[in-house]
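Only a part of the assembly is drawn; its chains keep their places, and the rest are absent.
Here the chain labels run A, B and C in written order, and each chain numbers its own residues starting at 1.
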């Protein structure tokens, strides 16, 4: 922490800041400049709450010099964390798993068809919502526990790992029972009660970035999970709020290398929500792989025209298998490989 | 809903769209233009999910013409809803209640001192967090149930109504037992499980706008609460995400008249979070009243320099009582009045 | 400037940073911490370009501790600058001038009617565009020099000061000839050639904040004008880009106290562009005065339904005179007064 004084601060003002820092149990280090003085705080470089110092006379601003997170930081652990949600489905290594499937589980027929199709095209995990967070209370809210049972059937038949969302504590317990990875959605990225709940569990968690969350806030939310003991966390960029009506969201691929520099956790990308428009999913999926994403989450539907939710951003089956071929080439161009399911 | 066709759409394309609308149970109305055709959907003007139509050949875009919310809408109920959280503390009428107090309940001494001070300056309700949503798991998280008990003592002594935050189902039950109004914080604005829980309760709810929530999303979240049966909802503008580092948040006072036009629910403003800087709280509190806010939520601390959270944006006691006098004048200038506690 | 080193930086890394600072002609001051070292730069606290230091091994980040602007800063001049554009029309003092009029000058009849009407309601200056920056090349672009001549006629008849926009060098010379204050629009806030041109002139300048400009960028653009010798600059908040479709812009009233703290220049507010909707202009105009704005810029049209531009955000004459009365009350409540024209 650094305390920048005003050009007009008196030596009594500076003294007062030094005393306040000493009172906090740290050592103050004043640095006089030609026009103003800066006071450093030595003996600590984790985050300190300096808000009461900010309010002292003569103080211009407080600057925090160290990162507020700890266990998620690459300074804490330099090697990539590998998150394995099922045999052969590992995030954070050279291989890049693709998770695909419909927005929601709608029926047995639909989810089984979707599962076969995405497996045949090369995906290693199936997505599909049983609990759906919808902006309106009048929209389709998912099949609930019945949807989870259908996902398990799809897994039994196809061998795909299952990734699905939980919206509350009870849901998290159910999802952990039926699926391989618990998804925490963008709207719940700062639902700290839920983060603590999944932190106490041993099932891997996929944490999606909030609608307007900074990279630092995303990492701090992951810190909540790790601080409870669960380090199997996959982060997910899914597009953020934009003022440009030409896109549903702004797909922030800068976040991929940004997170990879700051943290050892894997980060994947969701080009379906990141664009909101079917036609842009293939170019942005390719871009995400080229940017170094550790995995992809893609919406595909056996019949998008009849989807109960997100139809307009779901790929047609044929589009998805064409895309998978392109993704293989792009991954190869940067020395990676799209993950394949182990033989059963 | 309106379906705008491409200039190059064929009559078969238009036919297909009309059939799809008929299949949905509505009546299509094609409107040929000089260069392109638009197809309207008649017989309904609540929100319809047209995403599968968006994907049909020849379709340029879908335009939704009616609002997606219902019970919160002024079209649904034209008179203002009055929300009374305690005798004499009513939001939505001519009188404007001020809720004030520290960010967190820290100790008996601190909260009682704060309560007496804000009551003496003219506030009618006390704020103070017992459960604190903090970005970092290592920050002070609040006193929990003990904090609630301290708030009740402050109420007994001063007669102030109590407003405090709940972060999960269990917390909501506790808050309802001890307080007069349950606050749902910005980070939980789209925590639909929690919204449904408080929707089933009969305690008034104050719903804060999310970090990057649109006015429409705020109203849809309120709709979740009303749709479960609880219509005692107060909305709160508290600043939204900004790209300008000169402010912690951008305080969106446009939202006050915007909400008042669309909805019958009262909307208050929180200039403390809306600015993040003590010096800007008084001008922005005045601005909020001048803009027509139905109440204010202000952070005041007996000793901000020693606050455990949000010290830099908390007013000093003297600043707060000066501000209350100014607010009285501003309210008077637009024909309103700052609420006063009834004689006990 | 402060250079924060990585936790893993070696002493050779730190040495290298110190040498680089010495090479730049300043004195390095290393501050060892428990986990990392920070290196300060002493003997200067104006902005230094440290980008090549950022790239040295072991460097985590660079932090700049001093403001990049100079002549516009309140540290440079502590008293408010008063900008007088015509006798009795002064910005930056206790009195608050209101500038009003149509978006564009459309005809002699229209501008004279508008001028009489806003003067009768209490405005002291007339706005009206002769050169219009329109997003589309096919929209009405203004009457040009003929419009300026009509504005001069309106001034002769009513005594109102004239404020109108210039979009290029040639236009600036013309505006200076005909008007009392040259407006630089939001789209040209960083058109540095134009800023230098008006900086060399002696006519007062009103500089509008760009669509997504930070407060610091606004002040740096003003610095361009002052650095050429013209210190008669009025800043203007006019709403910034928003992701919320419920408003045309987000009206950032926080910028009023923020600018007043950092700079001695007056800052006014434009609630017409700040909201984009007629119904919200009165509440937001009141809010701006309550927040401490040093003036207002309001669109009023004798017949908004027939306006060639911005009709939907222009007030009706009656609305404007009602609003002026309310503004007088609000100004009075905070010890200020709406400016009045001197007797002719």
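Keep this in mind: a residue touches a chain if its C-beta (ideal position, glycine included) is under 8 Å from a C-beta of that chain, and two chains touch if they have at least 3 such contacts.
Keep in mind it's a predicted model, so treat the numbers as computed, not measured.
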How many copies of the one sequence build the whole complex, if 3 are shown? 4
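Definition applied: only the chains that are shown with their structure count from here on.
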For the protein chains shown, what form does their contact graph take: line, ring, star, complete or other? complete
Outermost chain relative to subunit B, judged by CA means, is C
Subunit B to subunit C: how many Å between their CA centres? 30
Based only on mean CA positions, could you tell me how far subunit A sits from subunit B in angstrom? 26
Give, as an integer number of Å, the spacing between the C-alpha centres of subunit C and subunit A. 39
Quick one: which residues in subunit C touch 2 or more of the other chains? 242-243, 245
Please output the residues of subunit A touching subunit B within their complex, sorted ascending. 46-47, 49, 51-52, 54-56, 68-70, 133-139, 167-169, 171, 187-188, 190-194, 210-213, 217, 220-221, 223-224, 227, 241, 278, 304-313
Of all residues in subunit C, which touch subunit B in the complex? 212, 214-216, 240, 242-247, 250-258, 261, 274-275, 279-280, 283-284, 286-292, 326, 329-330, 332-334
Which residues of subunit C touch subunit A in their complex? 2, 4, 6-8, 29, 31-36, 38, 40, 42-45, 61, 63, 65-66, 75, 241-243, 245
